[in-house]
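Complex shown without one protein chain; remaining protein chains in place.
Labels run A and B following the written order; every chain starts at residue 1.
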Amino acid sequence: MTAVQVWQFFLSGLTTGGTYALIALGFSLVYNATGVINFAQGEFVMLGGMITAAAMAAWGLPLWLAALVAVAITTIVGLVLDRAAIRPARHSSPVVLVIITVGASIFIRGLASIIWGPDERPLPAFSGDTPIVILGATITPQSLWVLGATLVTALIMWAVFEYTIVGKAMRACAINPPAAQLCGIELSRMVSWSFALAAAIGAIAGIVLAPVTMAQYNVGAMLGLKGFCAAILGGLGNGLGSILGGLVLGVLEALGAGLISSQYKDAIAFIVLIAMLLIRPSGILGREGSDD
Amino acid sequence: MRTLLKHRVLLLFAALAAVAVLAGCPTQEPEDQPGIDPTPPTQQPSGEPIKIGGIFDLSGPASALGQPEAETAEMLQEQINAEGGIDGRPIEILIRDTKGDEVEGLTVTRELIEKENVVAIVGPSRSGTTMAIIEMIETSEIPLISCAAARAITDPVKKWVFNTPQSDEDAVARIFEYCNANGIAKVAAITASDGFGIEGLKQMEKLAPASKIEIVAKEEFSDTDKDMTAQLTKIKNSGAAAMVCWGIGPSPSLAAKQANELHLGMPVIMSHGVANRRFIEGAGAGAEGVILPAGKLLVANQLPDDDPRKELLLQYASAFEEKYGKSADTFGGHAWDAIMLVVNAVKTGGAEPAQIRDAIENTTDFHGIGGTFNFSAERHYGLSPDAFVMITIKNGEWTLLEGAADGAAAEDGGPTG
Partner (left out) sequence: MSVELAPQSQPNMSDEAALLARRRYMQKLQILALFSFMALLPLVVRNTYYIHVIIFIGLNLILATGLNLLMGYAGQVSLGHAAFFGIGAYTSGILTATYDWNAWLALLAALALTSFVAWLVGRPTLRLKGHHLSMATLGVGIIVAVVLRQWEGMTGGPAGMKTPGISILGFDLNTDLRYYYFVWAWVCLLTVLFANLVESRPGRALRALHDSELAAQILGIDTASFKVRAFVISAAYASIAGSLYAHSSMRFISPTPFAFETSVALLVMVVLGGQGTLWGPVVGAVSITFIQEFLRPWAQYDIVVYGLILMVLMIVMPGGLSRALGRLWEIVSGRVRARRARGRGGAER
């Protein structure tokens, strides 16, 4: 195994990791606002890619417009999910909420397969297929798009939480919901915001990833679960942790696949998850001593 | 109070039992002896449908195969019934989704045989599912015509099992022939970890020594793999002169696409498992120059006019395109062959499972989409090796490779057919 090969694995791991990071961010947002682990998060990613591909094929929209449509529709799906499924059950036990979000994820997946068929749909790369060679390893322009989208989204999220009223209110709700309500923050509005943002971020991840892996109705489940691992790894509910967790997970996965065994690649994320639970249950950036 | 409660419990169970009796009765009658002796065919009231099971991967990783197969089945059912069915009886093809899963395949097979009393089954789409249900087919004594390619399905011969696609053995032979002709001595194999991929690798390992070809790398991917950098990087450094990829569904297109992105620097050869437009769309620029063995359907319009099956192929292709708005592919062709073989068998032999089986086994010189079929008691795989032509992808279109047409002409033994 040469250094160039390791470098190649690292680069491709970073690309996948960027996607995991965005999905993990979605998990953390919803978790902070509601305490719910939204297993339908992966379906937002699927919707992002599928709607973009379908809108381009069916209506002949240009890529940027199709992407915009995809983000808008996915955001609405996120809001509907909150209103129709999560809110009526918000006082139920965690396991009931897990089943509801998994049910929602199965439902969305099924609907997608009926609307768009089970075929995988390719999406053209945003700026060509010509690979770029960096120190002997190749990276596609699309990978740079994935990393760029991760970075930009992370920065926007940071700005939203740091500088806007909504962002500050959401943070307040996450830290102490009753106190936030006493300050006049409407909790249910904040929950809606968090679902909307989580869905939009998921859709963005799906759109930039689709040219790499193709969009298909069933890609959401595994991506969602790995994003969840990334969220736990970074510290559930911690934004920066989610980004870091995603990137670390992506790289570990690529290195594990390249250096140890490509067959067990899908297990690597979950081995990391269990190891993390045993060593440091609060995650890389989670507060030490916090329970969950 | 207590006795009252007890009564209530007893009453409840009495009610439950009554419901069960009521629910059980109507279903019980037609299904007393599953499979062997279905009641309808003996007296033949006109309009009594002939039930044929169709089990395909409508969803899951092999939906690229299952979809056109199920669509072809639907199309044929309409066509045949519009022409008055078989001897005045309509055919009914009960389609089930095997979901790319062997256990689901087994379950729907049982359901079709024991609950629906089908007289024959076409499908499944994949070799793995076919291998899984063979035992049940043999014990239920219902004829099965599989749409999957693995040589192991019909070798050794099983009494009730047939298949229509060109076998993986013939495909490998054809590929190695191509390699020999083009001076390729070292190949890297990258195969799916499903039934089709595993059987494909076995055939490569079996045939390589005779063709003086060395397999210098063996890599695998699962159908959930989205990133094959790891496997392809190893192949790139293996010293192979060509990469042979064996799989179905989206994974091989990702392999071709990423091979291109990684500057693999060697020709990519695929199996006949990707003979579908979705492969070209999925692989994008990576599809250019990919070489594969496939049935003639994909290049039907490029065949010489004296090819005896050209008209049939074009007919099927245009009917399919008209109905579904997409181009026909060889997988739909496998289903066409399987269903028409059953229909043909019912016409000549009768509608009992045993009669259908015997009639299929005695079918010779049957012109289908995949080639010309000749079955016998020793041979439940009806095609010959020259049913394949070598195809390459040029400007996003299937293109007949130079020189491959010779094999095509030989296939049907001249114009007499």
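In the analysis below, a contact is a pair of C-beta atoms (placed from the backbone, for glycine too) under 8 Å apart; a residue touches a chain by one contact, two chains touch by 3 or more.
The structure presented is a predicted model; accordingly, all values stated were derived computationally and were not measured.
Of the chains displayed, those contacted by the omitted chain across the entire assembly are A, B. Although one chain is not drawn, the whole complex shows that of B:Lys51, B:Arg96, B:Arg151 or B:His380 it is B:Arg96 that touches it. Only one residue in the set B:Ile198, B:Val268, B:Ala283 or B:Leu313 touches the chain that does not appear here, and it is B:Ile198. One chain is missing from the display, and on subunit A it is touched by residues 85, 88-89, 92-96, 98-100, 102-111, 113-114, 118, 221, 225, 228-229, 232, 263-264, 266-267, 270-271, 273-274, 277-278, 281, 291-292. Although one chain is not displayed, subunit B still touches it through residues 1-2, 5-6, 8-10, 13, 16-17, 20-21, 24-25, 27-28, 31-32, 34, 58-59, 94-97, 101-104, 106-108, 110-111, 114-115, 127-128, 131-132, 135, 193-195, 198, 222-223.
Just so it is clear, only the chains that are shown with their structure count from here on.
Averaged Cα coordinates give subunit A a centre that lies 37 Å from the centre of subunit B. Residues of subunit A touching subunit B in their complex: 2, 5, 8-9, 12, 16, 113, 117-122, 124-125, 129, 131, 138, 140, 212-214, 216, 218-219, 222, 254, 257-258, 262-263, 265-266. Contact residues on subunit B toward subunit A in their complex (touch as defined above): 58-60, 63-64, 67, 193, 219-222, 224-231, 233, 237, 249-250, 253-254, 260-263, 278, 281-282, 284-285.
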